[in-house]
Each structure stands twice: as C-alpha cells, then as structure tokens.
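With one protein chain held back, the other chains of the complex are shown just where they sit.
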Amino acid sequence: MNSSPIQHLAERLARGELSLDNFLRELANPKTADLGDVQLDLDRRRRCGYPEAVFGEGKSVATLERLIQRMVAEQIEVFATRIAPDIAAALIEKFPSARYNVVARTLRLPLQQSKILNQTPSVAVVTAGTTDLPVAEEARETLKWMGFEPRLVQDVGVAGPHRLPEKLHLLDGCAAVIVVAGMEGALPSVVGGYVACPVIAVPTSVGYGASCGGLAALLSMLNSCAANVTVVNVDAGFKAGYVAGLIAQGAARSA
Amino acid sequence: MNSSPIQHLAERLARGELSLDNFLRELANPKTADLGDVQLDLDRRRRCGYPEAVFGEGKSVATLERLIQRMVAEQIEVFATRIAPDIAAALIEKFPSARYNVVARTLRLPLQQSKILNQTPSVAVVTAGTTDLPVAEEARETLKWMGFEPRLVQDVGVAGPHRLPEKLHLLDGCAAVIVVAGMEGALPSVVGGYVACPVIAVPTSVGYGASCGGLAALLSMLNSCAANVTVVNVDAGFKAGYVAGLIAQGAARSA
Amino acid sequence: MNSSPIQHLAERLARGELSLDNFLRELANPKTADLGDVQLDLDRRRRCGYPEAVFGEGKSVATLERLIQRMVAEQIEVFATRIAPDIAAALIEKFPSARYNVVARTLRLPLQQSKILNQTPSVAVVTAGTTDLPVAEEARETLKWMGFEPRLVQDVGVAGPHRLPEKLHLLDGCAAVIVVAGMEGALPSVVGGYVACPVIAVPTSVGYGASCGGLAALLSMLNSCAANVTVVNVDAGFKAGYVAGLIAQGAARSA
Amino acid sequence: MNSSPIQHLAERLARGELSLDNFLRELANPKTADLGDVQLDLDRRRRCGYPEAVFGEGKSVATLERLIQRMVAEQIEVFATRIAPDIAAALIEKFPSARYNVVARTLRLPLQQSKILNQTPSVAVVTAGTTDLPVAEEARETLKWMGFEPRLVQDVGVAGPHRLPEKLHLLDGCAAVIVVAGMEGALPSVVGGYVACPVIAVPTSVGYGASCGGLAALLSMLNSCAANVTVVNVDAGFKAGYVAGLIAQGAARSA
Amino acid sequence: MNSSPIQHLAERLARGELSLDNFLRELANPKTADLGDVQLDLDRRRRCGYPEAVFGEGKSVATLERLIQRMVAEQIEVFATRIAPDIAAALIEKFPSARYNVVARTLRLPLQQSKILNQTPSVAVVTAGTTDLPVAEEARETLKWMGFEPRLVQDVGVAGPHRLPEKLHLLDGCAAVIVVAGMEGALPSVVGGYVACPVIAVPTSVGYGASCGGLAALLSMLNSCAANVTVVNVDAGFKAGYVAGLIAQGAARSA
Amino acid sequence: MNSSPIQHLAERLARGELSLDNFLRELANPKTADLGDVQLDLDRRRRCGYPEAVFGEGKSVATLERLIQRMVAEQIEVFATRIAPDIAAALIEKFPSARYNVVARTLRLPLQQSKILNQTPSVAVVTAGTTDLPVAEEARETLKWMGFEPRLVQDVGVAGPHRLPEKLHLLDGCAAVIVVAGMEGALPSVVGGYVACPVIAVPTSVGYGASCGGLAALLSMLNSCAANVTVVNVDAGFKAGYVAGLIAQGAARSA
Amino acid sequence: MNSSPIQHLAERLARGELSLDNFLRELANPKTADLGDVQLDLDRRRRCGYPEAVFGEGKSVATLERLIQRMVAEQIEVFATRIAPDIAAALIEKFPSARYNVVARTLRLPLQQSKILNQTPSVAVVTAGTTDLPVAEEARETLKWMGFEPRLVQDVGVAGPHRLPEKLHLLDGCAAVIVVAGMEGALPSVVGGYVACPVIAVPTSVGYGASCGGLAALLSMLNSCAANVTVVNVDAGFKAGYVAGLIAQGAARSA
Partner (left out) sequence: MNSSPIQHLAERLARGELSLDNFLRELANPKTADLGDVQLDLDRRRRCGYPEAVFGEGKSVATLERLIQRMVAEQIEVFATRIAPDIAAALIEKFPSARYNVVARTLRLPLQQSKILNQTPSVAVVTAGTTDLPVAEEARETLKWMGFEPRLVQDVGVAGPHRLPEKLHLLDGCAAVIVVAGMEGALPSVVGGYVACPVIAVPTSVGYGASCGGLAALLSMLNSCAANVTVVNVDAGFKAGYVAGLIAQGAARSA
C-alpha cells in the first residue's frame, strides 16, 4: 500500500479532522466493491492510471452483467476482452450502448462525455500475416479504450522482405510499435532494427506442428537480437495494447 | 531500408549534385564497417537512437579490441556486456579509460565530452533477492550508458510482504520499472499492481530443481495477471535496461 | 502391511482362539471388497483415518452405482469427485439423498446420523480469480465431507494488491490455508508471507498461451520463495482439501 | 499489511500517546533491517511463527557475515542452507559456536538459552535410497532448528517391497511424514497408503537419463493417487522440513 | 535381408533348377502384397513368428476391407487394433465371423481350424485402476490372438497397499507380467520387486493436470528402480501384449 | 533489397530516361498488391523463381476469393494449401477451373497455356505408412504445380525391412527424395543410407502417446545419422515439396 | 508380501513347531540387513531369482565397502555398476578378486565355485555406433554376472544399411536382442523387423543439439512401429541386460 495516502489520512486524524472510526474505515475499505465472486478494484484508476479491464473468459453472463452494472454506476468506462459472440449478444440487450468488435472479441461501453483523443505520439500495430489479425484487433481496441488511434500495418512478414520497408514511414514518430506474429516470430526482430522506440512483440498461436501453439514464436521473440524488443504472452493482444498505451501516454503527458 | 534517405540521395542525383558513382557507393555502403567477422553498424545511432552495444560472450580479445578501436574512432561510446574478468583486464590494458563493473560484467568507455544526465523522469530497478543483483547491475549500467541515473531497490521479494510497500515511494514518478526476480518470479505482478507505468520483468536463473534455469520464473511473468507487465529473456539485464531507457527517453524528450 | 494386526492375529492363533483356516482367511482378506473392476478398500478408514473417496472420471454409471451401493451397505459416507452432470442425474435417481454440487462437480451421500462439525481450528480456501472457483469448491466439498466448515475468500489475486490485506483477518487462526490460482500462480507465495500455518497451493488450468494448461502456475508455486508453501497437482481441489483437512484434524484432535 | 497493528498504532495516535512523526516512522519501518543488498525481515517471527532462514546459495561470505551478525544481535537463531564447505569454514572462524552439517550443507547457531524440544507428536523423514540422504538431512536439520527430533528411516524404496512394512511402526503417531525419493518417485504414494497424516514428498535429482534432474520424480509425485500427498520442489529439503514442522507444531500446540 | 534364403536360391540357380528370370523374380518379390496404399508383409510370419497385425487408426473402411480380404485369402488370422465402433460395425457386415471387443476396440477373425492354446506358462495383466481397463484389454486380446489365456488382476494400485499382496499368487509362474497404470505410474516398480520375471510397464493417459497425457507415468516407469521393468509407449496395450507373448512363447517352446 | 534493380533504375535516372517522380514511385512500389489484410507479393516470381502460394488456414472465403481473383489477373498460377472441403466447394463455384485434391486439401488453378513438364530428373515421395498419405499428397501437389511429376512409393516403413529395398529402383536418378513418416520417424535415415541425393524428411503427426503430435518423429529426423537428411516442420508437405522442386529445378536447368 | 511363506510359517506355528516369538521374529525380519544408510535385501534371490546389484552412483567408498563385505559374507556374487575408476581402485585394494571393466564402469566379485554358463539360448547386444560401447558393455557385464555369454555386434547403425544384414546370422536363435543406439535411435525398429524375439532398446546420451541428452532416441524407440520393441531408460545398460537375462533364463529353464 502506497504510504502517501496513509500519511495524508494520518495527518487528518492527528489534526482531528477525521474520527478514528472513519480513519479505520478508510484504511479497511480501500475502494473495493465486493460482488461475491468478484472483487472490483475501484481504486485502480487512481493507482495505475486506468480502471480495471474485464477478462471475459470463463465468466457467465450473470457475473458480467453484475460487474458492468457496477462499473457503469462508478463512471468507469467498461472494456471487456475474450467475449464470445453469444455472450456479447446477451450483454448488448442489457447495455444497448455497448459496441462489440467481432474480430477482436472485445466489448466496450463508451462514456457519454466526449473524450479527447491522444493522437501524438501514436502507436502502430503491425501483423506478420492475415491470420494474426484478431490479436492485433484486441490490441487496437485496447488502445482506443485508452484514448489512442493506433495505425494498422498488415501482412508484412519476413518472407516478403520488401513489404516492411514500403510501410516503414507509417512507424515514424511512434512512441511504441506492437508486432504481432505467429510461426517463427521473426518480424519483431526485424522491426526492432529499424525503429528507435520500444517494440512489443506478441506471439500468436497461428501455425502447426512444431509451432507448439505459439511457444516457438514466443521463444524466438524472447531471444531476439534486437535490443528494443520486449515480449508478452501468446495471443495477449490486450496486454500489448495496454503497455504500448502506457508508453505513449508517458510520452504524450510531458509533451 | 527507410525510403527517405534514398529519396534525399535521389534528389541530389537528379539535381546533379551527386555523381552516379557516388550515389551507388552511398547505396552500397550504408554506414557499415566491415571488420571481417564483425559488421559494425555505424548507422544505428541515427536509425535507432543509440549506437550498437557489444555482446561480449564468445568474442575473443582480438575481436573485441578491433571493434572497440573502430568504435572509438567513430566517436561511439563503447558499452560491452558479458565480459569475463580476464577479458576485461586485457582490454583495460589497451584502453585505460575503460571502466569495468565486476558484478554486472560490463565494460564502458565514456566519451571525453561531459554528458548531461537525464534525471527526469527516472527508472527504478527492483530485485527480489540478493542473488538477482548481477542482472540488475547489467540493467543499471545500460541505463547509465544511455544517460540515466536509475534507482536501485533491493531484496523486496514477496515472501516478506511488507518490504515492497516500504519502498514504494522510490517508484513514484518513474517512467518504467524493471523488476528482476528468480524462483517463482512473482514480484513483477505485485509491483505491476501498484504503479502506473510499464513494468519490465526480467527472470533470472537463480533457483534450483523445477526452476529450470529460470524458465519457471519466465513462464510465471508471461502469465502475469497485471496488465502492465512485459517480459524479456532470462538474465537479460541489458535488454531490460535498454527498453526502460527508451521509454524514459520518450517521456523525457517531450518534457 | 502394518505388523501389529498380524501380531494380534498370530497371538490369537497361538492361543487357539483362532483356527488356522480363519487366521489365513483374515490374512488373505484384509477388508477388500472385490467388485470386479474395482477393489473397494474397506480398511482405509482404520488405516488412514478416512474412507476411500471415489474418483469419478472415466467410471460408468453402472460401476459407480455398484460402488455406492456397497459403500452405503458398509456405512461409508460416499464422496465422489469429477462427476459430470448427466452422470450425477442418473445417480441421484437411484440414491435420492445424494447432493450434487454443480460447480465443484462432486456428489455426496451424507449418513443419517448427525455429524458434529469440527469448527476449531478451521481452514480457509482463497482464490486468485473468479474462474478458479470450481477447483476451490471441490476443495471445500472435500473439507465438508471431512467435517469442516471452510471459509471462502474470493478473487484476491496479486494484481489488486490491497484486496488480500483487507481479507487477511479471515485467515487468522487457520490450521491450513488453501490457495487456488491460475495464470502466474503468484498468490500462494504472497499468502505464505503473511500466515504462520502451511499453505497448500493448487494451480489451475485457467489461462492461455504460455500458461501451458496450468504448468506455468505449477512451476511458479513449486519455486515459491515462501517456506510454508507445498503444492498439489493442477486442478487437484480434492487433494488440497484432503491434506488441509488432515492438518486441521491433527491440530483439532489434540485441542 | 495486516490491519490490526495499524489499528493499534492509530488508536495510540488518536489518544495522543504517539506523535504523528513516530506514527509515520512505525508505518514506514515495520521491522526490516536494511543491510544494503539484503532486507532482513525482523518481523517474521511474530507474523509467521519462525524467524527468517538464510538461503545461502550465491551469497558471499561478506554478505553472510553481515546477515548473521545482525541476526545474532536481534536474538534470532541463525539457520542457513546451501552453504558450501569452504564458506562454512570461513564463517565458523567468525562464529565459533556455529555447527555445520556437511551432508546437509546447513549451518546453525544455537541460542544460548536451552530450548525445550517438542517431541510429541513427531515427524519422520523417510528416504528411498542411500543417495537421497543429503536432502533428507537438510529436512532434518530444519526440523531440529524448529525444536523437533525427527526420526530417520533410510533406504526403503519400492524395489525391496518388504523393507517399508518392517519400518512402518516408526511412522506411528507422526504428525507428518517427509518422503525423499529420486528416480521414479513412487515411495510417497506407497507411504501415503499406510499412514493417516499428511505426506510431504520431496523429489531429488538422483538418477540419470529420463530422470531429467528430478522432474520425473516430481511429476510422479504430483500425480500420486494417494490423497494425502503434497509436493515441494526438487531437492527442497528445507521447505519439506519447514512445512512438516508447522504441521507438527499445530498439533503440538493444542496438545 | 537374411543371407540364407538368397544362398538357397543361388544354389538352385547354380544347379540350373531355377531360371535366371525366376531367380530374379524371387529376389525382387519377397512375399509382399502391394495393395496400393498398403504393402502387406506376407513374409513376417516366417521372419518374426507372427503375421502382421493391423493398426486401424486413420485407415478407412475401404482400405481395411481390402487388407482383411487379402489376409483371409493368405490364411492369416486377422487382428486389428484401434478400430472405432462404427468402423467395426461396417467390417462385421462384410466379415460376419469377426469378433469386436468394444472395450479394447480390437477386431479379430479367428481361423476355422481350432488352435491349441498355450497355457503354460502364462502371462498376467495387472491394472492400477478401473480406468486403465481399455489398455489392459487391448493387451489381453493381443495375447489371445497369439494363443495365450492371460489372467487379469484389476485395480490394485499403490494407494491401497494391501490389494496387490492379496493377489500376488495370481502372478506365480508367469513368464511375464504386464502392468498398466496411469497417474504416477508407480505400480510396475512395486510389482517388479515381487516377481522373478520381466515386467512390461504400460503407462496410460489416465489422469489430469501434470499427468501430461501419460508422460508423467511414462517417465516414472522409465526411471523405475526395479531392475526387471521395461516400458512401452503410452496406451500401447498391443505392444505390451505382443512382447509378453513372445517371452511366454520362448519359455513355452523349450518346455 | 537487391542492389541491382536499384542500380538499373539509378542509371536510367542519371541518364534522364526516368523522372525523379517515377524513380521514386518505382522504389516505393516494388510490386506489392495491397489487398487490405493481405499484401500480395507480385515480385516473388522474379526474386524466388516461383510465385506466392496461398496458406489457406484461417483465411475466409472472401479473403481467398479476393486473393485468387488478383492472382489470376496477374497471370499467376494459383496454388493454395490447407483448404477445407467446404471452403474449396465455395471457391470452385467462383472459379470452375480450380481442381481440389481432397486428400491433400490443396486447390490449384492451372493456367490456360500448356506447361512443359520437367520430367528429368524427378523427385520421389516415399511414405512410411498408409496414414502418412495426406502429407505426401500435399508435397506431390506442390511439385505438380512447379511442373514436376513426382513418383509415389507408399508404406515402406522400417518394420517390414524388405519393402524398401524392393522399391529402391524407383528412387534411381532422383534429384531429391521426400520421406514422410510418423511414429519413430526412422525411415529417412534408412533411405538416406541408400541414395546419393538430398533426403527431405517430413515428420507427421501420426501416432499416439509419446509421439507428442509428431515431435518425436521430428527429433528423430533432426538427429539422423545419415549425412544427407534435412528436415521440415511436422506435416509440412508443402515445404518439402517446394524445396525438393527447387533442387530438381537446379539440376534440370543446367541439363 | 507373498502369502505362501506366511502360510508356511503359520502352519508351523499352529503345529507347535515354531514358538510365537520366533514366528513374529520371522515376520518382523524378512531377511534385510540393516547397514545404516543401506537396507540390503537378503531375500531378493529367493523372490526375484537374482540377488541385489549395487547402483554405485553417489555411494562413498566406505558405504560400498560395508555393502560388499556383507554381501560376500552372505555368499552373494557382488555386481556393482556406475563405479568410477578411482573408487574401483580403492575397492580392489580391499577385495583383490574384484574385476573392473573400465569401459562399462562395472565391478564384479566372482564366487569361488565355478558357475556353469547358460549358453543356449543366448542374447545379443547390438550397437549403432562406436560411442554406444560403454552402455553395451554394461549390459554385457550384467549378462555375464547372470551366467550368460552375450554376443556383441558393433557399429551397424542404419546409415550404412548393408552392415546389419551382414550380421543378422549372429542374432539367430537369440532369446532376446539388446539394441543400443543414440542419435535418432532408429536401429531397434529395424532389428525388430528381422527377428522373432523381443528387442530391448537402450537409448544412449550420444549426440548433440536436439538429441536432448538421449531423449530424442528414447522417444523414437517408444514410438517404434515394430511390435516387439520395449524400451529402458537412457544409458540403462544394466536394466537392459537384466531383463534380457530374465527372458533368456525363462527360455533356458524349460529347455
């Protein structure tokens, strides 16, 4: 627990501005909503900059509905990943303003108030092949939820070596580049050799045989000889988008 | 190959400012120094923001000497990792201004001209245990080479749960936090839950039995439930430092 | 074979209290019921403190029915795990007093005579996320069958670092704590740093990509830096519950 | 952070018994000794029942000396594992009362005041073969440090099936049994079928070929069909001893 | 190619008993029936003692029908493994004398002439649990096809340690014992310590979590400390039965 | 990017035969057709000798239709692998001249103009067992697309050792031999010992248990003691066919 | 425990031929010599046909000396494997009649009385390459200890396909064939296709890269398409020899 809020509370307690009872309640209830099988973190926006996103896999419609209702009530912009189409349909009936991206399998409930988009600097999402698109879309939806408009560069894998150089200008001025690739996972290393910003590599489970469900690409990326390449889990589009968004925000904030 | 330098050259060729011969020489020799078994990338500083660092493992003293000599001649600040003590001793004899960090096993040749350090925002390097220090030091030396003064927070692994909260104020305002951990590799997830910036997780080969030379920690970090955690290879202190430096620089540049 | 029952039998044989024939029958038939494809261990309650539980996976309704019938006849409280809903429905038709927990997928036939519950000390079952619940429920049903009333602490994974401290008082005075977690499996280490009793870590197959069906969490838990953490197989809710029950019973017995 | 100490401090603050400054100092310094590269947990005895043990691997004599000196000053009974003979020799020179177990590779500094040993109930340490002894000894030294006198049952692996039954009486009345085995790791399952207490299985790296440095035994133990078997890491004698000690202590405390 | 048949042919060629043409035809056609996508080995009975068995997995009804027809014509007793129920039904329509074992998923076409069974010495098939039965049945059907009447000992896994000793007399006088076990795969080691003949261990894919589809049991069996244990592939009931049959036949032949 | 076309363009630019604008357009557009989610490589035939083949897995009918349409327009002979039967049916409706091989799951659209087949030297495709046929057929279709008529040698796995020598004459004069095998993957080594040309080994996912989806065969082939064996991915019939075709073409070209 | 000796003892007890005390002593002391860290199985010769062999790895000279002394006293022919040369030298000083095989690293102490060798039927040991010899020698020494004179067929791996057929006559009439191979481990499958007896495959750790210390050969052998191939652990020459000896003995006994 970060010491500064406690210090602040303690000062108020010492000054008599806060009763002991309220002081302890504050300590005992640091903004968590107990929804039974889910503990919604109401404090995360303050602590981590963004509210909690919902990992949809394995959650029932009922659980998701309860979660979303409470988030809406708390003025949190809902963003849920790994939502199957039938679950999405059921949720949209309850929350008609929700938008479902069927490729990314994400659901978003934009807040009413208009959001000013962060457009400078931006983030690019690059795919090695056509079948990497769903993971790339999950990353892009995450970035949109964070207020960015990521560029998309598709199908520039290393077997067609001129395809990437043709698109390199699209990566100019990016704060971070996300590279999504299955099979041998070589693209992040190549992109890493061209750009001056961090490259976030996302292995995908595209492939067969010794691709081992994406582990071959994962290992390849972890062993990248390019110094600016970091890696997230196989198919982890959300995490790649989130980290890229944080990097871009850090750069944008000080701009 | 980025199209803009070619466009620039072509304009000069078209305007007659450049002979066809020189135009082709420029195309054919884009700033690589051919040292036989090493192709030194003289163009990387322009392209990627920083010059090449030297991966010392498996390189002989002779090869390293040739490399360093050329880099010094090109006004590149030399930084070499994975340099064994006896190799370092031999190199320091040739290059007395070199500084060797025996824990990190890195060698640096600072340039004469004073460098203005980037101190805002900073980067913190956090270790789970005492034996993670060599990897953390490699990350810190990398950041110093890039012009940062990283903070070090040591031995705050999860088994002593109060140790991290006591040090959390040291992470305030960081552009990125590097977390170095072996064994179960749980620390990055916990740090990730407290901070608003990207966390770069570095698994180390510390441990025994089913730690599998750091792979257990690596898998754990890849599966982190914290959204802001990315991962580099086992013991990859240099890469973690480099990516953190790029993030901090992005934030600093616009400041 | 434990020597004491044999010694007892031999003494009775030497004293003429037992015919050679009966002596040999006792040796040859140490309380096993031969049901063809199943050898029901009728002696386990004496030897191990609790009767055999039924591992339901791969057993047909017919086999299960035969087993349960015999166990009921032997006054054994039936407890079966990994029972699919349709199998459960078929069995409940035959044994109307059976209770099926659809989340845990366990079936229990309580004995008529009221059982005095062991409430001091207790056991707590802690989950990292919502999707870990089925495994946690299997552990809890096991503990109930053993006569305990385990507490449930849900969704306190490490990414929301304040959620666990808020619930720590629920772990006070526990004889053992079961921690159920998928993904990076970091929660047991953190809980282990707060409590003075053994922590039984249960990895779950929740996750994707490099979670490798729970092996990542398993490895993480095996490498825990907390000294009081032991591990059971992936998704092994029954085993975790059983061991925790044995520990609590040891503590309770002497109370 | 457990809320009760904070509550206690806050009450004192509210009653004016504690200045705000001291209140914050207490919050900021919850009994950690900052030794540079080590953060010694001075609070663990209160929180977890036993003080910190020292994991010796990778720590220099200098670091160990600093640690031990401080622990002695804090009246903590020092126990260090994975201490190589030459390191032990250097430490014994400084701390002549230290006792080194060369098979277990552990170092202990008993406190002056006599300790009353917990002898009821006890713990047994069982080995499958002669070469499992070092790990068994590490477990036994850990138990001695915790105040127990563990029994040792050696070389009763499953290939000689009568050896275990002959020794079963030595396991009577144990609160926990530690079973140390390499190769196929079958012994814990067999022991688990005979006893009514938890069995803590420790795979060892004894073996060759497909033993994979103990992973074969580890997997075997995790898949044990005996319900009372839990597992710790390969060669983790300390952890097995510690958990067994906690279980025995729980049973002893209430006795 | 074994030199003796060639020598025999060459002698006949040299003596003029065989034309060069026929000599070459014999060399070129050593008893293989070319059925297009299958090369039926007509010579195996002579070379290896038993005719070819049919591995049914992935073969269509049409291919199987063609194969069986030819084998029947060649007076080969057909034995096919891994035949799904619907495939079996289709084949039985064509070959009404075929017998399908639905648990073993094997199909056999006994030859008209009565076969004298080899009953001395015999082979026993032992299972650890109820769910290992299909693999055990595949082994037994294989042995029946080879002319043996194997004994079946079911559900004597190590968690109920008295179950095996009660049945040990059934293993007396066996030429080989097959032990089928999933989970931790400990049973073969225990049986190996009791008997004087070879033990053929068959791991099964029964289990969950870290059983890794039977690989945990496989590794355990390979690392068996019992000297008389050999291993076949996971679920390889046919191979275990075949090798056991060869051993028994060797012993029987000389009887 | 190969320097010679740039040099050619630059010479024309220098000679004034090409405007700067057109020069840059040529550089910026090296024959890629941007179809949104696919970047069709129009230059590959010039660069690599053959046009792009289509990897069908995970591509929708719409995407495939768009791709094929463009390829036809560019006079590229379409060849697509991993096309499911329902997708093939939908495509054949649009492109009636397409030919679908249901065993290989490949689709080909022969160009109108008759192609002169390369018949000397040829390539042979050898299978170990019946179930390896689909992968062999994918290799053969690939070779047909490249203008070869590969021979097929089926079901000559090592367990029937005389089957291969009988067919060896079919491998005479081949420029390359493809060997397709599952299970233990031994056949390529044996073939490698008989022939003087490169052997391309293709492991298949045929098998069970410790075949690990073809990885056992893959490892076996990689460790082949025959010097002339190279390996492609599990089930990678296309790649084996393509490489064999390139080798044969190299030999044919100079003939 | 086999029931018959107990039955025999009980009958003597019932007939008064045995006092209760002696009866219990017999039960309690079934021929184990307790040597502290070793429990020597004195009953194994009766139970399993052969006395215990000594696994030398990790045992000190002192332990080995104690063991051997006792075995000699019990008239057991000593056979020890994995004995390093320096250990062997120390033991030979104490036991001058011991014979050390430096290639096999085995030590044997022949009993004075002459042993009649079993020469019919025999066992053959086949190696794929020169470097497989140490493992083959361990198997041969084991067979000699059991009273056989195994034939040795060296360096007939599959890459030289005519080498094996030239030696096939040496396998005629064998009761079992041991095949020792590293790298791709293909030889056992090929041998299996030629002979009518069981083949015991021994993978060796010979090889590099993806041979994974012999695991590639192990997997290959487990997946053998030859029905008569069983497998033992990597480098397990002793186990292969022992099982082959048991098979040959079974065949010999009835001869």
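Note that the chains take the letters A, B, C, D, E, F and G in the order they are written out, and that residue 1 is the start of every chain.
Going forward, a contact is a pair of C-beta atoms (placed from the backbone, for glycine too) under 8 Å apart; a residue touches a chain by one contact, two chains touch by 3 or more.
It should be emphasised that the depicted structure is a prediction, and the values quoted were computed from it without experimental measurement.
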Among shown chains, those touching the left-out chain: A, B, E, F, G
Omitted-chain contact residue, chosen from F:Leu20, F:Cys48, F:Val72 or F:Ile92: F:Cys48
Hidden partner chain, touching residue among A:Pro51, A:Pro121, A:Pro150 or A:Gly193: A:Gly193
Hidden-chain contact residue, picked from the options A:Pro150, A:Gly185 or A:Gly250: A:Gly185
Residues from chain G at the interface with the omitted partner, ascending: 129-131, 133, 154-156, 160-163, 165-166, 206, 208-211
Residues belonging to chain A that touch the chain removed from view: 128-129, 157-161, 183-186, 189-190, 192-194, 207, 209-212, 215-217, 219-227
Interface with the unshown chain - residue positions in chain B: 1, 28-30, 32, 36-39, 41, 43-44, 52, 55, 57-59, 63, 203, 205, 213-215, 218, 233-236
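One rule holds for everything that comes next: only the chains that are shown with their structure count from here on.
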Chain of greatest Cα-centre distance to chain D: F
Chain A and chain D: spacing of chain centres that average the CA atoms, whole Å: 41
Separation of mean Cα positions, chain G and chain A [Å, integer]: 59
Residue numbers of chain D (touch at least two other chains): 1, 3, 28, 129, 160-161, 165-166, 193-194, 209-211, 215, 218, 222-223, 227, 233
Touch-based graph of the chains, sorted into line, ring, star, complete or other: other
Interchain contacts (touch definition) - all pairs: A-B, A-C, A-D, A-F, B-C, B-D, B-F, C-D, C-E, C-G, D-E, D-G, E-F, E-G, F-G
